[in-house]
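Excluded from the complex is one protein chain; the other protein chains are retained at their positions.
Our next item is chain A:
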Amino acid sequence: MQALHTAATGMAAQELNVQVISNNIANLRTTGFKKQTAAFQDLIYEHIRRVGAQASDQGTIVPVGVDIGGGVKTVGTPRSMTQGTLSQTGNDLDLAVSGDGFFKILMPDGTYQYTRDGTFQMDNQGRVVTAQGNPVQPTITVPNNASGLAVNEQGQVSVTLPGSSTSTILGQIGLTRFINKAGLQPVGSNQFTETPSSGPPQDGTATAEGYGKITQGSLEQANVDVVSEMSDLIAAQRAYEMNAKVISAADQMMQSTTALFR
């Protein structure tokens, strides 16, 4: 009975769907998180009677065939890279990007990772670092006697040094774009790495050519919409139940056949 296996693929797909939805909900309050949705495709069909085949010597053609599908498969979990809402925190080093750009982070192994999470801090050397302590690129070092740290829309970091009445520019935080940002690979800790699918990173500055602008004192919230996640969850759960019902129906059909030979 093919229906048993078909329904099993359906159950597996819905299980994965619930997994993706629960990860979105779990990251509801994660700064800079981008939600995922599971995408499905039907499996190949068994053409028991081929459509368009000749039905008689007179050239009559079969108008519809008998096509039995084998179920469903997961093709991907594309990430929705839409902008999350900005929430104000008032922290000098909390930065949010409105636009396409990512912050570039130097990892301890010398590679770069990219993030939308602008919860930055200062380390013991005065460098602007992520919550994990990895420096934001280009590295900005704040002197320990500086006050009045300000970051403008272009990402320029300026401070007021003692004995000076004007502010001094320390450097400019850069942003990086990808032609296919949905193709970035998540590595946890709110960070992404470049993949062959994302295309090479294009370093630039905020406010230029769609990189987006930087807002100081704000953080980008996750772009998860609770209401739609909950309705997706219900839909996934019901679909799972229906597939389970198909399995039990197919099982009962087989049972009625085996009961024939008592």
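Brief remarks on what is shown
Note that in this section a residue touches a chain if its C-beta (ideal position, glycine included) is under 8 Å from a C-beta of that chain, and two chains touch if they have at least 3 such contacts; residues count from 1.
Basically, contacts and distances are computed from a predicted model.
One chain of this complex is left out of the view, and of "ABC transporter permease", "Flagellar basal-body rod protein FlgF", "5-oxoprolinase subunit PxpB" or "DNA metabolism protein", the protein name its UniProt record gives is "Flagellar basal-body rod protein FlgF".
Mapped onto chain A, the footprint of the missing chain covers residues 1-4, 6-7, 9-10, 13-14, 17, 37-45, 47-52, 62-72, 75-76, 78, 80-82, 99-100, 177, 179-180, 182-183, 196-199, 202, 208-210, 235-236, 238-239, 242-243, 245-246, 249-250, 252-253, 256-257, 259-260.
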